[in-house]
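One chain of protein is taken out of this complex; the other chains stay put.
Take a look at chain A:
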Amino acid sequence: MAQRIDVNDMNIYYGDFLAVEGVSMTIDPKSVTAFIGPSGCGKTTFLRTLNRMHEVTPGARVEGSVELEGVDLYGDDIDPVAVRRNIGMVFQRPNPFPTMSIRDNVLAGVKLNNRKMSKSDQDELVEGSLRGANLWNEVKDRLEKPGSGLSGGQQQRLCIARTIAVKPQVVLMDEPCSALDPISTLAIEDLIQELKKDFTIVIVTHNMQQAARVSDRTAFFNIAGTGKPGRLIEMNDTATIFSSPAEKATEDYVSGRFG
């Protein structure tokens, strides 16, 4: 349930605009990898290419390859829908389906993938996923209420439950705590530590303390100036990045001298 990702020389475009240039990296299974860097440096753009969400934007395209356990996700015979079933995503703002109950939100992905499922299997999956997202105790008495009635932090954990319910290999998180208060943030960070036992986790964050707290490895992205492409400057163990980075730019950023 956790697989390794190899990225080779990725160039990412919006139309003619080169947004991210020449990224190569390896993401280890059952680990947390954090992407940090200033706004507009292409962290989120790069994250979205890992499950082919990038190409949903009109005119967006990529060059290079992303391999999940050796299989190129951009291969000719690969269906992006299948890629996204294997690589789940949690977004910046909590986005439970507003017309669905909490229970249906958790089951949404499974119902897409596999229509036939007994009621008891569904109940089991709902409980398991909500427990996995540390939300079960808070919502077990109101599973039929709309998901949009929960607090922001609960909604985000509901989205995580929805994502892990389809049992992906990898979970991508795009600044999952940026819309949440510190208590909810803490809850999500604890959850990430739990989740990495089963999943490969990639998280984009603006919050360097968060990267330092939750991740095993950290990748620093930077941009030379407006209109220039973002690049991967350095990637290493989180402890190394925050104590003795190899690049001057990384040191300036993590020590708060810019960004």
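Assume contacts are C-beta pairs under 8 Å (C-beta built on N, C-alpha and C of every residue); 3 or more make two chains touch, one makes a residue touch a chain; residues count from 1.
Just so we're on the same page, contacts and distances are computed from a predicted model.
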Q. Per UniProt, what's the omitted chain called: "Acetolactate synthase", "Phosphate transport system permease protein", "2-oxoacid:acceptor oxidoreductase subunit alpha" or "histidine kinase"?
A. "Phosphate transport system permease protein"
(Q) For the chain left out of this view, which of A:5, A:19, A:135 or A:166 touches it? (A) A:166
Q.
Using the touch definition from the top, which of A:65, A:95, A:207 or A:236 touches the missing chain?
A. A:95
(Q) For a quick check of understanding: of A:4, A:30, A:85 or A:206, which residue touches the chain that isn't displayed? (A) A:85
Q | On chain A, residues whose C-beta touches the chain left out of the figure | A | 51, 53, 56, 58, 81-82, 84-86, 88-89, 91, 93, 95-100, 108-109, 112-113, 146, 148-149, 159, 162-163, 166
